[in-house]
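Below is a structure I'd like to ask you about.
Every protein chain except one is present and positioned as in the full complex.
For chain A:
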Amino acid sequence: MAKRIEASNVSSYYGSFKAIDSISMTVEPKTITALIGPSGCGKSTFLRSINRMHEVLPNARIEGRLTIDDQNIYDPDVDVTAVRRMIGMVFQRPNPFPTMSIYENAVAGLKLNGVKKKSLLDDAAEKSLRSANLWDEVKDRLNRPGAGLSGGQQQRLCIARTIAVQPQVVLMDEPCSALDPISTLAIEDLMFKLKDQFTIIIVTHNMQQAARVSDKTGFFSIDKTGEPGRLIEYADTQKIFSNPTEKKTEDYITGRFG
């Protein structure tokens, strides 16, 4: 199920502004990869390039190759929708659909993609809400609006929504930055659980979080504002946090920079 992602020399532009400069990295299936680095260094931009969410913004474009199990997702004959069905995404701020109930939110991806069978949807809703550790909290009020949940619950609902469509890869863009420590812990637990099925890439500002959850860590940085972001070091999390090769990484990890 889970797939390998390989980026080679990926550069990304907003208009004439180069946001990231030749990023190359390989993400193995069924691992958690954390991307860390100071604000504005292109972590999110790179993450959004992986499921072509990047190009939702006007004038955004990309150079280089990004393959998922050896298929380049930027080939001209690739269907964007298919890429996004394969590579799901959880955003920084919980964004449940306000006009939909908890149940409808959980199965939104299936329903909007044409699944109509009630039994199938019911199963998917329960399964994904259970996987997202949310089922017990919401099972009695599935028809209440999704936007009425607390922030942490909303974010888990968004995760449930993402995994309900059975993607191969789940991208998470600072999924815990708007959450309290308890909700954060719930989501980190969830990531460990999901690792059995999915390849997970997470952008985070929280270095403890990166150290706790990830197998490999990539450190992004910029020389100064206006310059493109670069991947400084990419290695096992253990190594990055104990014995980084690059001076810059060490400075960032130990808090002397950024």
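To be clear about the criterion, a contact is a pair of C-beta atoms (placed from the backbone, for glycine too) under 8 Å apart; a residue touches a chain by one contact, two chains touch by 3 or more; residues count from 1.
Heads up, the rule we're going with is that contacts and distances are computed from a predicted model.
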item: Among "Phosphate transport system permease protein PstA", "Ring-1,2-phenylacetyl-CoA epoxidase subunit PaaB", "Sigma-70 family RNA polymerase sigma factor" or "Multifunctional fusion protein", UniProt-listed name of the chain not shown; value: "Phosphate transport system permease protein PstA"
item: Contacting the left-out chain in the complete assembly, out of A:R61, A:R93 or A:K193; value: A:R93
item: Candidates A:S101, A:T199 or A:S214 - the one touching the absent chain; value: A:S101
item: Option touching the unshown chain, where A:R85, A:K139 or A:H205 are the choices; value: A:R85
item: Per the touch definition above, residue among A:R61, A:K117, A:R130 or A:R144 touching the missing chain; value: A:R144
item: Per the touch definition above, residue among A:N9, A:T26, A:Q71 or A:N113 touching the missing chain; value: A:N113
item: Positions on chain A contacted by the hidden chain, ascending; value: 51, 53, 56, 58, 81-82, 84-86, 88-91, 93, 95-101, 108-109, 112-113, 143-145, 158, 161-162, 165
